[in-house]
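Shown here: the complex without one of its protein chains, the others still in place.
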Amino acid sequence: MKSIKIKADNLNVYYGEKQALFDVSMYMEEKQVTALIGPSGCGKSTFIRCLNRMNDVIDICKVQGKIEIDGNDIYAPDMQVEQLRERVGMVFQKPNPFPKSIFENVAYGPRIHGIAEHKSDLEEIVVTSLKKAALFDEVKDRLYDAGTGLSGGQQQRLCIARAISVNPDIILMDEPCSALDPIATARIEELMGDLKTEYTIIIVTHSMQQAARVSSRTGFFHLGKLVEVDKTETIFSNPSDQRTQDYITGRFG
Amino acid sequence: MTDRIEQRINSLNKRLNSEKRFRIYCIGAMSFALAWVLILFLNIFSSGYSAFYRTVIQVDVPFLNLIEDTTQFSEMSSEDINNLSMYSFSKKAIYGLFPDIEEKKDKKMLIRLFSIEFEQEIREFLKSNKSNINETETIYLTASDDVDQVNKGNYPRDLDEDKRRIKDIQLLFFDDLVDRGLVSYEFNLPFLMRGDSREPELAGVGGSIVGSLFTILVVLILSFPIGIFAAIYLEEFAPKNRVTDFIEININNLAAVPSIVFGLLGLGIILNTFGLPRSTPLVGGIVLSLMTLPTIIIATRASLRAVPPSIREGALAVGATKMQAVMHHVVPVAMPGALTGTIIGLAQALGETAPLLLIGMVAFVVDVPQTPLDASASLPVQVYLWSESAERGYVEKTSATIMMLLGFLILMNLAAVLIRRKFETKW
Partner (left out) sequence: MGFILISLIILIGIASYFLGNLRAKNLRTSNQKNLKSLSHYYGYYVALWAVVPALLILLMITSFKSFFIEQYVLSDFIALGSYTETELSLLFTQIENTALGIKLFDENTILINGAVNKLNYINKTSENLTYVTVLGLSGLLVLYSLFNINNKLNSRKIVEKFLLVLYFTCSLVAIMTTVGIIFSLLYETLRFFSQVPITDFLFGLNWSPQRVFVREAGDLDTRDLANAFGAVPLFAGTFLIALIAMCVSVPVGLLTAIYMSEYASPKVRDWAKPIIEILAGIPTVVYGFFAALTVAPLVRDIGQGAGLTVSSESALAAGFVMGIMIIPFISSLSDDVIKSVPQSLREGSYAMGATKRETIVKVLLPAALPGIVGSFLLAVSRAIGETMIVVMAAGLNAKLTANPLDAATTITTQIVVILIGDQEFDSPKTQSAFALGLTLFVVTLALNFIALQVVKKYTERYD
């Protein structure tokens, strides 16, 4: 049995009056890929954004319940979100590189957290992060060109490089491939395989094949409830809930 | 290892502190901006409100000294009363306040407690009450500016005598009159009704209010139709070509041209080439119209653009011509937006000063203008004119004029907001 990295307990989330998550409890294992699937609007993004408290940015969003990372409650009053997010990186649905150079994009995190003391340290971090994100070879001649000038797939890998530049424990990915073509998607999936040796990865996806390919455990969300979470093979071959069955056989969603 | 962790915690604390500081700077900046709104209004209000009342001094006028029988006044025409010589009679009535004083100099000082128009005021009283004048009538005469300011406490009394405009003996007189209960305040109606004057206590904003109204009227008559027609053309009918582009560039640029340049245009073309009369609301209105047109056109176009195409298509689909579709369906819906834009443009024009200085609307005008072709000032110009004067009394009058100007502006903007609220259509 692998050690548990993240544990959510009875999580309820509200947007103003509207409840978006109902009593969600699940755990995620260290250095594994966990996939979250479910029909649109079922609360996958909402859940994943609770894990690095990105929902704090939304004024009307209220979170109840408990989330522990390595046994520490991340909603505890003495928890610094800045520190939390340094440990829990995130990659978004649409690539969102800053309108700066490729180098600056990756250097941003180390700079603000004061990780690199010297310019050479910084360069090293940038290069390793780009290498880990499998982007370095493509951009090594134009590190100082604008990050927004890359292709969609490259931009997304740049965002992954940016996320791993501060050496997080966990990487959250919210539909990282939905804006990409199949080839770029394949590269990112390949990358995830490499990354999971070092990082705990949570990925939200609409593609069941993708979930099946990359993840070891899968959770199925429906209408704000976590219907079922289990080993990926179990979910796809022998789900215990009828709704999961319907979803993976394409009967709704 | 612990070293490194400690270092990271330190750095995080630093970051959080600078976050706090930054937030305080931001709040500080916003409070600074907000505070100046308050300071401006308080400053103007506190120095201006006293102009809305004025000091009057009660004087017993023995009309019997002017005529044997006061009933005879009722048979006199206004003309006759105008021809009566009343100057020394009026002066004597004022001397009656202090029968004991003998010296000519002191008498002169006493007279100077009153506005120079005291004779005129007594005459006006006589004219309007001629049918029932008693032997002695109590008349409230306007106090001079200096007395008015001392009475309102705007003027320091403890300066050396030669440093202040009001002399010791006058202060003695004044204090005695106050003790006898003859000094009082009344609402300063003349301030609202009269034209300008060289004497602060007689100067009023009536002339400039009317001047401003005429000017704004001219702006409304010219810029509302022209602005709306131009906007309709550009938004609904204009073909996509160079001419249209050129017109649009022109409109956008005109919106940014400093107002004084419009003054130069008015001076060079409207006055000197077309020869329209200087200093008049007509010319002022034309110049300000040209200045406000871009505002109106841009606002109207925005509200035309907000009308969804389905409305036009609906009308066209039942066989209306393009012109009919636009005039019957689109323009009425866009009208509130156009009106709002026009009112905001008019408010801009109402507060504008610089171009009016160049076309001569700074003349000293005593008479309240009767038509847009009479020379006149406007409210903001009046502010400029009075702020250049040294007398203490003009300061409160300037502030009061600003209060009225701001009052009009607030009303107009309120109207704009109400129109927008009331007719706002959500699609």
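By written order: A and B. Residues from 1 in each chain.
Just so we're on the same page, a residue touches a chain if its C-beta (ideal position, glycine included) is under 8 Å from a C-beta of that chain, and two chains touch if they have at least 3 such contacts.
Values in this document were obtained by computation on a predicted structure and should not be read as measured data.
Colleague: Of the chains you can see, which ones touch the chain that is left out?
Modeller: Across all of the complex, the chain we cannot see touches A, B.
Colleague: For the chain that's not shown, point to the residue among B:206, B:281, B:294 or B:345 touching it.
Modeller: If we include the chain that is not displayed, B:294 is the one touching it.
Colleague: Out of B:34, B:159 or B:317, which is the one that touches the chain we can't see?
Modeller: B:34
Colleague: Which of A:41, A:99 or A:193 touches the chain that is not shown?
Modeller: A:99
Colleague: Counting contacts across the full complex, list the positions on subunit A that touch the omitted chain.
Modeller: 52, 54, 57, 59, 81-86, 89-90, 92, 94, 96-100, 108-109, 112-113, 159, 162-163, 166
Colleague: Given the full complex, what residues of subunit B touch the hidden partner chain?
Modeller: On the subunit B side, contact with the omitted chain comes from 15-16, 18-19, 22-23, 25-30, 32-34, 36-37, 40, 43-44, 225-227, 229-230, 232-234, 237-238, 246-247, 250-254, 256-265, 267-269, 272-275, 290, 293-294, 297, 321, 323, 327, 347, 350-354, 357-358, 360, 362, 380-381, 383-384, 387, 395, 398-399, 402, 405-406, 409, 413.
The rule is simple: only the chains that are shown with their structure count from here on.
Colleague: In their shared complex, at which residues does subunit A touch subunit B?
Modeller: 80, 82-83, 112-114
Colleague: Inside the complex, what are the residues of subunit B that reach subunit A?
Modeller: Interface residues on the subunit B side: 7-8, 11-12, 15-16.
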